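Shown here: the complex without one of its protein chains, the others still in place.
Chain naming follows the written order as A, B and C, and within any one chain the residues start at number 1.
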Amino acid sequence: MAQHHIVSWKLYLGILLVLCVLTVATVGVAGHDFGALNTPIALAIAVAKATLVVLFFMHVKYSPRLTTLVLSAGFVFLLLLIVFTGSDYISRNWPITPAG
Amino acid sequence: MSEAHGGPLAHHFHDLDQQREAASLGMWIFIAQEILFFGGLFGVYTIYRNLYYEAFAAGSHHLSWKLGCYNTLVLIGSSFTMAMAVYSAAVGRKRAIVGYILATILLGAVFLGVKYVEYHEKIAPCFGDGPHTGCLVPGARFDAGALQLDGARAREAQIYFSLYFAMTGLHALHMIIGVPILLWVAKNAAAGLYTPAWHTPVELVGLYWHFVDIVWIFLFPLLYLIGHH
Amino acid sequence: MPTGFPLFPEQASTLASEVDGLYLYLVAVTFVFSVGIAAVLVYFAIRYRRRSESYRPEEIHGSLLLEVVWSVIPLGLCVVMFVWGAQVFFHMNRPPDDAMTVTVVGKRWMWKVQHPTGQREINELHVPVGKPVKIMLTSEDVIHSFFIPAFRMKKDAIPGRYNVVWFEPTKAGTYHLFCAEYCGTEHSKMIGRVVVLEPDAYQMWLAGGPVPVSPAAAGERLFTERNCATCHRADSGARGPVLGGIFGKRIALQNGETVMADEAYIRESILSPAARIVAGYQPIMPPYQGQLTEEQLLQLIAYIQSLSPPPAGTAPASPTPSPGAAQ
Partner (left out) sequence: MNSGEQDARKTMSSQAPLTLPKRHYLNADYGVRSWLLTTDHKRIAVLYLVSVTAMFFLGGAYAVIIRLNLLEPTGSLVTAETYNKLFTAHGVLMVFFFMIPAIPAVLGNFLLPLMLGARDLAFPRINLLSWYVYVVGAAFTMYAVVAGGLDTGWTFYTPYSTAFSNTNVIAAGVGIFITGFSSILTGLNFIVTIHTMRAPGLTWFRLPLFVWAHYATSLIQILGTPVVAITILLVAMERAFHFGFFDPARGGDPILFQHLFWFYSHPAVYIMILPAMGVISELVTCFSRKKVFGYGFIAISSLAIAGLSFMVWAHHMFVTGLSVYAAMIFSALSFLVAIPSAIKVFNWVATLYRGSISWQTPMLYAFGFIGLFTIGGLTGLFLATLGLDVHVTDTYFIVAHFHYIMVGGTIMGYLGGLHYWWPKITGRLYPEWWARVSAVVVFIGFNLTFFPQFILGYLGMPRRYHVYPPEFQVLNVMSSAGASILGVGYLIPMVYLAWSMRYGKVAPSNPFQSTGLEWRTTSPPPTENFAETPIIDEEVYDYASPPKEARSV
């Protein structure tokens, strides 16, 4: 891991600044109403921040592919949980056509 | 956490590379497990937020986004100091490791202190004979009036606060667990156990700490910033 | 109810034969595969039994063709199961429009039944042959499951929700009614019987006993008692929307969305009126959470369902009983 690739502390400092800016940005956009886009925007910023932390602070950018795979597995299965559960809630009240 | 040995090679590994690779993979798998552990809560949150959007927005408006934002910055800062601790280990600046880890702990303590203030103002009114004005702990003493909600909305807001306490509580618990581990690593660092060739425990506790940071990065907008302010 | 030693349940509804057809198909598949596999296994085990310790059989790595064949054939059989099963399932979940609605409330440990004509029963359900019956199902406490094996029909009764299921009895007789979802100590005694009567016997059964009050009539009485009409009335100054003719229609809401005025929405609008306000009205109705029983709610719904549309010119909208009705 980091043994093979030491990231400069300047990069860390840069990431820190970007993260702070994005935090302020997420509060900023919360002050405006984008309608249906409010949540996607907030989540997009959060995902961007998390990605920066994962790639640089956690060195995934310089790690073996297996690390990425393990991490993605966690997120993919979380997504399965939410999407499949959500599919029930979204379609619960859809009408049943008189088929069958 | 992983089987982080105090330095020399453990008997069942062939070399330090193998040992490091195993420890790192173990930590990542632990983190994947943590994603699903918190994920159950995020799943519950997603469903109820969509069912009970207005109650969630009302509950969210009652939280202090300023404190939330402040804490986010504090935690990001602690992630930075943690990353610097790993960096110091990698370049062999042994005293800097200790300094950065202590800074990380300090920032973590600030975060927990702010969290304590937030919890206190919601929990304190629930004790005593009442009236329990401002009590936001779900249950019989929950003061839905503080949120200007009634009927089913009041119950839905209790679900919001149930999730608020469960999610932030579990997150805080992870930080509290992290502190003694950080102290242990700091102690070993002070004893000079970590070298550029081998400092896996510093890296692993760093991964853990960054993960806890990431959870908060999602919790902040999801809990504090529902609906526009 | 059968006695002795049955091996196959009675068929007493139109759905029963559909489900049994599906069942026999799966039994046939199961039989062919399990007997076939067992036969081949036993044959190989005897035919190629070890005769010598030193014999080393020739290596066979595998066969792509075989793998494809024994993946595709079961997949084909499964596709048939899926499509057929989904058809039957949709049929089960789509009550005919002319079905009569019977409400059933589960409570530990009994089934409380009310007919559209008002008759009430506990742990018994009388229905006529040849008439589709739609069951509106809910629970007062924990999850129960309404199960009539002879009709091949089962549905959970969930607190706070309405589930719908239907059947059309085909054969007069008495059948088991079970609770199939574990609900506590006396779960196995939460049972009853379904009595299927010939139509004239059913009419006689209806005529017997005290004169009942239909759910809609009971709902009307509740509507008056709770002063709902103070606001929900048909003059232009009314504070609440007119309820006639709204049932089953889509209604515009204040937030710009629309909602189907079904049982669930009416229930929500009574218990928690502010949740989804009809366009053009104020959230002034108090919540009735905890003030009405499940049965009273079902009666109010039946009443609202029974109302005819108001004369033209009055905007139809959704329910919002009066603020003065709070107790």
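For this structure, a couple of remarks:
Rule of thumb we're sticking to: a contact is a pair of C-beta atoms (placed from the backbone, for glycine too) under 8 Å apart; a residue touches a chain by one contact, two chains touch by 3 or more.
Computed from a predicted structure; not experimentally measured.
Under the touch definition stated at the start, the shown chains contacted by the missing one in the entire complex are A, B, C. Between the chain not shown and the residues B:A58, B:I97, B:C135 or B:A152, the one that touches is B:A152. Contact between subunit C and the unshown chain involves residues 1-9, 18-19, 22-23, 26, 29-30, 33-34, 37-38, 40-41, 44-45, 48-63, 66-67, 70-71, 74-75, 78-79, 81-82, 84-93, 108, 141-143, 145, 147, 149-150, 152-156, 158-161, 163, 176, 178-189, 191. Residues of subunit A that touch the chain left out of the display are 66, 73-74, 77, 80-81, 84-85, 87-94, 96. The missing chain lies against subunit B, touching residues 2-3, 11-12, 14, 18, 21-22, 25-26, 29-30, 32-34, 36-41, 43-44, 47-48, 51-52, 137-140, 152, 155-156, 158-159, 162-163, 165-166, 170.
The working rule: only the chains that are shown with their structure count from here on.
When the interfaces A-B and B-C are ranked by C-beta pairs in contact, the top one is A-B. Chain centres here are Cα means. That of subunit A falls 40 Å from that of subunit C. Measuring from the averaged C-alpha position of subunit B to that of subunit C gives a distance of 44 Å. By the touch criterion stated above, subunit A contacts subunit B in their complex at residues 1-3, 6-7, 9, 12-13, 15-16, 19-20, 23-24, 26-27, 30-34, 38, 42-43, 45-46, 49-50, 53-54, 56-59, 63, 66-67, 70-71, 73-75, 77-78, 81-82, 85-86, 89.
On the subunit B side of its complex with subunit A, the touching residues are 20, 24-25, 28-29, 31-36, 39-40, 42-43, 46-47, 50-51, 65, 69, 72-73, 76-77, 79-80, 82-84, 86-87, 90-91, 196-197, 203, 206-207, 210-211, 213-214, 217-218, 220-222, 225, 227-229. Within the complex formed with subunit A, the residues of subunit C that make contact are 86-91, 93-94, 260, 262, 264.
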